[in-house]
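Only one protein chain is missing from this complex, and each of the others stays in its spot.
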Amino acid sequence: MATAESDKTGLSSKGKYKVIGTRPIRPDGVDKVTGRARYGADIRLSGMLHGAILRSPYAHARIKSIDTSKAEQLEGVYAVITHKDFPDASDKIAELGEGSVNLKHLSSNVLADDKVLYKGHAVAAVAAETTHLAYEALDLIEVEYEPLTPVLDVRKAMQDDAPILHENQRMEDMSPDATTSDKPTNIYKKFFFEQGDPDAAFEKAHIVVEREFTTATVHQGYIEPHAATAVWSAEGKVTLYTCTQGTFTVRQQVAELLGLPLSYVKVIPTEIGGGFGGKIRVYIDPVAVALARKSGRPVKVVMDRASVFEATGPTPGSWIRMKLGVDAQGKIVAGDTEIAFESGAYPVSPIGAGCMCVFSCYDIPDGRIIGYDVCVNKPHSAAYRAPGSTQVAFATESVVDEICEKLGMDPIEFRLKNASVEGTRRVDGVAYPRIGLVETIEAIRDSEHYQTPLAGPNRGRGVASGYWMNAGLKSSVTATVNGDGKVSLVEGSTDIGGSRASIAMQFAETLGIPMEDVVPAVVDTDSVGYTDVTGGSRVTYATGWAAYEAALDVQRQLCDRAAEFWEVDSSEVTYDKEDAAVKGPDGKSFGFVELAEKVTQASEPVVGRGVSNHNEPGGAFGTHAVDVEVDPETGKVKILRYTAAQDVGTAIHPSYVEGQVQGGVVQGIGWALNEEYFYDEAGVMRNASYLDYRVPTCYDLPMIDPILVEVPNPGHPYGVRGVGEVPIAPPPAAIANAIYQAVGVRMRHLPMSPPHVLHEILKKEG
Amino acid sequence: MAKKRVVTTKINGRPVEFLCEPRQTLLEVLRENLDMIGTKEGCSNGNCGACTILIDGKAVDSCLVLAVEAEGMNIETIEGVASADGLHPLQQAFLEEAALQCGICTPGLIMSAKALLAQNPDPTEEEIRFALAGNLCRCTGYDKIVRAVQSAAKMGCASAAK
Partner (left out) sequence: MPVVFIPPHARRFVNGQKQIEVEGSTVEKLLRNLETEYPGIWDTLCVDDALKPGLAVAVDGNMSNRGLHQAVQTESEVHILPAVGGG
């Protein structure tokens, strides 16, 4: 690993900071290694009932009738609900902070209205004394369906004669044509970006490569299934315990869907067992709330694993046409791409982000990007780690590799020649501020991995880069200085991977106190200011910034209190973070702990407040190198070695930054080599279990070597950049490029599972 | 509904008697009947290993065991791993190596690793990866988990475990 051992002694490798750059044990760690931490399904309330959800056996059907009477009569059943138990949702778009949602679609997705649009679509729900009884009651619900033909492939769904999911959907055309049509279509939106004159530029190109790519639908695969427990108070307020990436977005969705005042919904976050973008939109939360209201008892709903696969947001399958042209010196002169994403049962998919990421790593003076957001009979796609970026990076970086081969140019040299730098204008028009792509390419070039030749038959090395724009959004933090000199830090960002530590460290750094003296608490929506989701790689950046502001507020208040004690003017008092002390005239000084105690006894409480709503500039880049070995008999690809270089701005807690990179890489490897939703013709997912879907196991992998490149972000007090999402984008392309080096076949479909690779090998051999 | 049965076991060193339905898995009884929520449910079909416990020293997916089968067995769960003296070396190593992110797979991984180190106090990386292959982690990419088990082995985890 690229980080120095000395970090563990407690000193930052750069010596610039006291706390930032060290590797303390996370505050919630002991609870999590002893089984004491409470996750979604671990909630138990007195008198609690258990919910279960009836799901559609059809991928596309009209619901003619639902008869719940027999289920209601079963002893031990307290409530049965269908879509009719929700108020009519308006066709309103609600902004969820990170992305928006059409409430009518959301409501129909939670419990189907007149149509089911994918196998597993929720149709009705039951609350009963036990889970077993609830499932028995589901068998007594009679649903009459009129089956319709499903459409499962994005290109087929775009055809004129395709079965239509939403009769009232018309394509919104964002191109200069701005066409309008009265014809129902599965295409929700056509995106369009253009810079310069790509057609003319291609005419002058020395080499042009144009290829088509497809990628399968894949899932976030968090190990904890969704779980929600709702309890109503007598005065009509509801409390919801749930595992979510964002309590405030759950509050908003539940309030909107059930027609409740926002402030009557209190969301208490449990620990969260992974999310990766998949635990932002609600699925079962409104169901638990509605069942609890109808039954008058607390109700817990826990999803089973198959339902998580079949009915929660995967990330879109895609079709991409990618065309790049270069001049004789290897400079990219033109790019042209068409990208179609399967949005699933409802719009929207991350196609907009895909369009913005597709050419993000390169300076392309003349380019065009066309994107299509297309409904198919699969679950409504959701965000998944750098949503949209992995699919498009697979296409771009594969074509780049082919161009390098034709030019006879090293892929690192090609990237250095064409990389986006400060001032590069992306095809969607945005010009970059200071970014660190070149540094990540150089880090790979100079790595021991890349400098060591790879030997042996059927082995190959591949390189790819990737990008994610990162979010800022809103965060709130409050900090109470306690009489023992420690600080209670109250925050709204649910901790999905160590953010209690990274936020507390920035707070501690700002006051010059030990991180161990900061006691963080992730609290409910009534107990902290508005905070957007734990997503978009934003928490360490944005909630960290709010914590920094709260610490500055504490500094100011401590100075004011000290001034009172000393009977001097506040302007004569300063906070010295080196000594963690307040200093006044004539050598007067209070240590932090001393003043905390004194203030608690004889002054107003010190409560710091910090909010942030900044926009992270630039986004983040990564460049990866991978060595593979391909078994030419079976098509199985083994990862021999993997190195990922990423611009992380400033690594607050390097271990968890490395962990984000390693985890993202492995999800990318899974996407590259194995993972896919395998549907039969009727639209039934035939592999809705972990091992059939095939997420990577420990035994599939080598160590993943992260190289943390630190180009401090000029737009953050400590130079933080979001790190979580970028590392998933490069792996499929890097591995495809390595497979080509190993066995001479170009893989243009994900996953590159043994049958697909073997097929290409056999085709090449004739 | 079939009649409930009384089952007598030892859990984390103490005798435990519980009443269960024949259709209940050991995972369900641990969590729902005995309120031992440290053992996690990720899939309930033996794929993910989040519910790993030790039965007579062997790592087992508790979702694949019917509770009635546990009669007379010696069960260890995550709740019994730390002692009054403090954390088990594996737990300490997981913390120091940052071998968890969301933490939902951690109890199961610690149980599998504990079974491995009891049998093989000095495993190679390959042996660790093989022993943990039944425990899925979606956050970490496994790198730091393997290092944590290596580190716990170095700390003399096997002797401490006994």
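Read from first to last, the chains carry the letters A and B; within each, the first residue is number 1.
Following the convention adopted for this analysis, contacts are C-beta pairs under 8 Å (C-beta built on N, C-alpha and C of every residue); 3 or more make two chains touch, one makes a residue touch a chain.
Computed from a predicted structure; not experimentally measured.
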(request) Check the whole complex and report which displayed chains the hidden chain contacts. (result) A
(message) So one chain is hidden, and I want to know which residue out of A:Gly715, A:Pro731 or A:Pro751 touches that hidden chain in the complete assembly.
(response) A:Gly715
(request) Could you tell which one of A:Trp468, A:Tyr575 or A:Tyr693 touches the chain left off the display? (result) A:Trp468
(request) Specify the residue from the set A:Ala37, A:Leu54, A:Ile223 or A:Val348 that touches the hidden chain. (result) A:Val348
(request) May I ask which residue of A:Gln220, A:Thr242, A:Ser476 or A:Thr623 touches the chain that does not appear here? (result) A:Gln220
(request) Please pick, from A:Leu106, A:Leu260 or A:Ala386, the residue that touches the omitted chain in the full complex. (result) A:Ala386
(message) Give me the subunit A residues in contact with the hidden chain, please.
(response) 93, 95-100, 173-176, 178, 189, 191-194, 220, 275-278, 280, 348, 350-353, 355-356, 383-387, 428-433, 468-474, 535-538, 613, 615-618, 715, 724-725
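Methods note: only the chains that are shown with their structure count from here on.
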(message) Under the definition above, what is the set of subunit A residues touching subunit B in their complex?
(response) 23, 25-26, 28-30, 32-39, 41-42, 44, 132, 220-225, 271-276, 302, 304-305, 496-498, 653, 655-656, 658-660, 662-667, 689-691, 695, 697-699, 701, 703-704
(request) Please give the residue numbers of subunit B that touch subunit A in the complex, ascending. (result) 21, 23, 31, 35-45, 47-48, 50, 77-79, 81-82, 87, 91, 94-98, 100-107, 110, 125, 128-130, 132-146
